[in-house]
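Missing here: one protein chain of the complex. Every other protein chain is in place.
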Amino acid sequence: MFSTELVAQTAISGVMIGVLYALMALGITFIYSIMRMINWAMGEFYMIGSYLQFMLVAWVLGPDLWWLAILISTAGVFLLGLVVQWGLIKPIFKKPPEMRDDYATVVTLALLLFLRSIATGLAGPNQFTPGSTLPIMMIGPMPMAGARVAAFVFALAALGIFWAVLRYTWYGLALRAASQSRVGVQTAGIDVLSVDRVAFGIGVALAGLAGALLAPVFLVFPTNGMITTVKGFEIVVIGGLGSIPGALIAGILLGLIESFGAAFIDSAYQNIYGFLLVLAILVLRPTGLFGERGREA
Amino acid sequence: MAVALEAIALNKRFNNLQASNNVSLAVEQGEIRGVIGPNGAGKTTLVNLVTGVYKADSGDVKLAGESIVRCDMHEIARRGLVRSFQVTRLFGSLTVAENLRTAFLARRPTDGGDGGAQIDSMLDLTKLRPLANTQAKKLSGGQRALLQMGCGFMVPGSCYVLDEPFSGINPVIKDSIIEMILDVNRRHNATFLIVSHEMTIIRRLCPKVTVMMEGKVAAHGSLDEVARLPEVIAGYLGKALE
Amino acid sequence: MRKFGLLLAAGLAAIGVSAQAQNIGIGLDIPLSAPGDAAGGQMIRRGAEIGIDMVNAAGGVLGKKLELFVTDSQSAPAMGVANYRRLVGENKVVAVTGFFHSSVALGINEVAKEMGVPTLAVQASASDITAKHYDIAFRTHAVDPVRVAAWMEFIKKKGFKKISIIAETTDYGIGLTDETIAQNKSGKAGLDIQKITFDNKATDFTPQLLQIKSFKPDLVLNIGVGTPVDLIMDQATTIGLLPTTPMLISYDAPTRPQYWQLHPKNGEGIYFIAYYSPKSPLSDLGQAFAKAYKEKYKEDPVYGALNGFGAIEILAQGLKAANSTDPKALIKALESGTFKSWPDAPVTFPRADGVYWHNWVPPVLIVHYTKPNQDWKEADIAVTYSKK
Partner (left out) sequence: MSAFASTGFGRSAITILVAAAVLLLLPLVASSFVLHVATIGFYYVILAASWNLLAGYTGQFSLAHHAFAAVGAYTSGLLGYHWGISFWIGIPAGVLLSAAMGFVLGRLVLKMRAIYLAIATWAFAETVHVYLTADYQFTRGELGLSVKPLFGSVDPLKYYFLFLGLTVVLLIGMRALIDSPLGYFMRAIKDDELRAKSLGIDTTKVKVAIFSLSSAIAGLAGGFYAHYTVLLSPQMIDFSEMAKIVIMVVIGGFGTFLGPIIGAAPVQVVMTYLQSWGEWNLAVFALIVIVLMRFSMEGIAAVFTPLWRRMWRDG
């Protein structure tokens, strides 16, 4: 039962899935670091990304142009993010600060219910798949669906580009500055609300990208964003809010723990292992593995 | 005279900054001590170390001879060491009266009561009675400073640590606050440690000052004495007193 | 504030008084939104709606028309119970049918046994629904022992020895798994069974499937419901478990229209449990329904739709036999009568032993897709099992 091959396969499968989870976490943590709010409807943007991917591949572009479809789907979710931020999130920031958290939470919770029901109402409860023409590949001793390998590569690339943009561009500088001090950015002559808009767009686009990438792997249906959101939040806590390397490392850690827990302890409790890790981390390091420790007073 | 508040060789480091470097000082019962020094000299760090906001890396703090360095903030407050904050902190969504009541209830003396009488007299003293039912976040800066000070005086403490109590408020309110400090000092023989940049007020209130520079205590003495020290002039006063 | 209270009371009272219906109401409680299996609920609803139309077109019942009141249980028992109370209290229905999720049916029956309006479960399979022997509880669906008996016969026929079960940690998954293990023991089948469970919210089953692969089974029993069924198929294909190892799906998910869209490459070779195939004979009622369904939805009816339709027919015939809309009379008529539904076999609800109380079990088929993109009507029937 404990063959080396099985251990190696379990490890590879854990790492691959972990990187994909990390993409979701990155979106959550990014929006939080700029806007200091949690977007509970993140999974619904994942869901929209996956539906866009399905529609583009099945009806417009065909399965060979899946990569183009991914770019368009991500862009589509980005635009939707801009609209949502403009219509729903921005008004919150004109309110006194002590109310923002609570109202942002309620509005995004309502948005979650709304988008999910709309999807069920419009597309029906059935699953879809955009399909994939990529062949099964061998990663070491582990056979992998081509779509999953592609998603893994895309996710790594997206993480890299995201990091580079944040690190080396002027806009990245503005975003980082905004994450340090919203007031500071404003006095430097940057419109913090427009920074917000773009940040929200990018954050949900990361979720949309995850949805588009995973559409052929985990299928397309109204509640498909739920489990990825759950993983995303777990990773955010484990890795520390606001930390990009934290999201990546915690993602891989979570993937590994779930894989090994399911394979070698009891698969029925697969989803509990992550939660236990979250609770343990919060007790031992309340700001996550890579989170900043705030100075009080 | 007995020593009311004593800091002994306090050290505190933030990453690469030695914010507090072997800081020692002793304030006697009933004394009003000023703490002066340039920005970044470690004055607020000292206040935070003494009142338990930060835990010192090493050193000790004694209140009436007992060590409080391991105590939580609220325990320190209950032992009678009351502080104010440089950036005025109030409970914004509570009304003026509720702020005073909370302050009273938090350190309610054993012979208790609901604090009604104390709140009444504090409203008079601070002249905030017309605003008693106004939320604290709607007050002006001066009113906020007054209220913060009033909260501190709701239950008489033995020792007060005030961080920049006069910054950015108009002269009339400054005078009210000075009156309150002197009144409490006289009536309860309360001890004060006041961090301030306002040399005229320091001169009026504090027979003795402590000068801090770069995280260290640079000198103790009367304002006139320390003002003559060359290192103090070079590092700080030379500019400030002009 | 006083005024507000009075207004509230008046408002609630106004809601409570509903118009006296001239029609005979029948309640249909099904999952229509997440986290329930809305696809399953939809199918039942389609069948029931056509059933109502057909009964009314044929002159209705007791001189009145039937009216369907649909409620959404989402899969939450509390919601289902509220729906039942409302259907009975406000819509004055004479019976409530539907039920996809067993927990909802069980919750409703606890309240129904007191309120007295009978329930007819069409696609909820937990034993307790009928095994509790409540007067009001009826069912027209295959229960666990019958389903398991069907695949035990299939396994014997094929000569399989090593069986891997991958089951969700719900009453459904665990119930079927335990029943399989029990029948293996009692029937001395001598199978080597590997049991692997999963949380039905999981999406990545690779770790579980890797374990199964290393067990090298002759057959994989896929006991999930909804999306996990498809994800297990896809991920099993990736790691090379499919198509070399046969897989049996525990219900008729592959007859749903999206099956071949989801599994164009790995859908071939799958075995699955079904309760209906056009190759099995339909009654005249069933044929009329199939025709109406095809006209309306441009596809063939699946079991859920047929059973939803059947439930309406059975209730209509029961009402006629009882010659009354009184729930007690209806229960009595259902217990004693013989009814006609979609299969070419008589339907009865005797007070039988154990799980077969008030329970008519349709024949169980094990169907085999032998070609890609095969119409499920053309698929092979590997085993037909009827309860003896």
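First chain written, first letter: the chains are A, B and C, and each begins at residue 1.
Everything that follows uses one rule, which is that a contact is a pair of C-beta atoms (placed from the backbone, for glycine too) under 8 Å apart; a residue touches a chain by one contact, two chains touch by 3 or more.
Here the structure is a predicted model, which means the values were calculated and not measured.
K.L.:
If you put the missing chain back into the full complex, which of the shown chains would it touch?
P.N.:
A, B, C
K.L.:
Among C:A82, C:A131 or C:A329, which one touches the chain that has been omitted from the display?
P.N.:
Answer from the full complex: C:A82 touches the omitted chain.
K.L.:
Could you tell me which of B:G59, B:G92 or B:G221 touches the chain that is not displayed?
P.N.:
Result: among the candidates, B:G92 touches the missing chain.
K.L.:
Could you tell me which of C:I24, C:L106, C:L315 or C:V367 touches the chain that is not displayed?
P.N.:
Candidates C:I24, C:L106, C:L315 or C:V367; residue touching the omitted chain: C:L106.
K.L.:
Which parts of subunit A face the unshown chain closely enough to count as touching?
P.N.:
Per the touch rule, subunit A residues meeting the hidden chain are 32, 38, 87-88, 91-92, 95, 98-99, 101-103, 105-107, 109-114, 116-118, 120-121, 125, 230, 233-234, 236-237, 241, 268-269, 271-272, 275-276, 278-279, 282-283, 286-288, 294, 296-297.
K.L.:
In the whole complex, what residues of subunit C lie against the chain that is missing from view?
P.N.:
Touching the missing chain: residues 1-2, 4-6, 8-9, 12-13, 15-17, 32-33, 35, 38, 70-72, 74-79, 81-83, 85-86, 88-90, 101-103, 106-107, 110-111, 114-115, 126, 128, 169-172, 174-175, 199.
K.L.:
Please give every residue of subunit B in contact with the chain that is not shown.
P.N.:
On the side of subunit B, residues 51, 53, 72-75, 77-78, 82-83, 85, 89-95, 97-98, 101-103, 105-108, 116, 119-120, 132-133, 151 touch the unshown chain.
We adopt the following convention: only the chains that are shown with their structure count from here on.
K.L.:
Measuring between Cα centroids, what's the chain most distant from subunit C?
P.N.:
Taking each chain's C-alpha mean as its centre, the farthest from subunit C is B.
K.L.:
What whole-Å value do you get for the distance between subunit B and subunit C if each is reduced to the mean of its CA atoms?
P.N.:
Each chain's C-alpha centroid was found; their separation is 74 Å.
K.L.:
Rounded to the nearest whole Å, what is the centre-to-centre distance of subunit A and subunit B, using the mean of the C-alpha atoms as each centre?
P.N.:
Distance between chain centres: 47 Å.
K.L.:
Using the touch definition from the top, which residues of subunit B touch two or more other chains?
P.N.:
Residue numbers touching two or more other chains: none in subunit B.
K.L.:
Please set out, as single numbers or ranges, the residues of subunit A touching at least two other chains.
P.N.:
In subunit A, no residue touches at least two other chains, as defined above.
K.L.:
Which of the residues in subunit A end up touching subunit C in this complex?
P.N.:
Within the complex, subunit A touches subunit C at residues 1, 3, 5-6, 9-10, 13-14, 17, 116-117, 120, 124-129, 131, 136, 142-145, 148, 217-219, 221-224, 226-228, 258-260, 262-263, 266-271.
K.L.:
Once bound in the complex, which stretches of subunit C touch subunit A?
P.N.:
Its residues touching subunit A are 33-35, 37-39, 42, 169, 196-199, 201-204, 206-208, 210-211, 214, 227, 230-231, 234-235, 237-240, 256-258, 261-262, 264.
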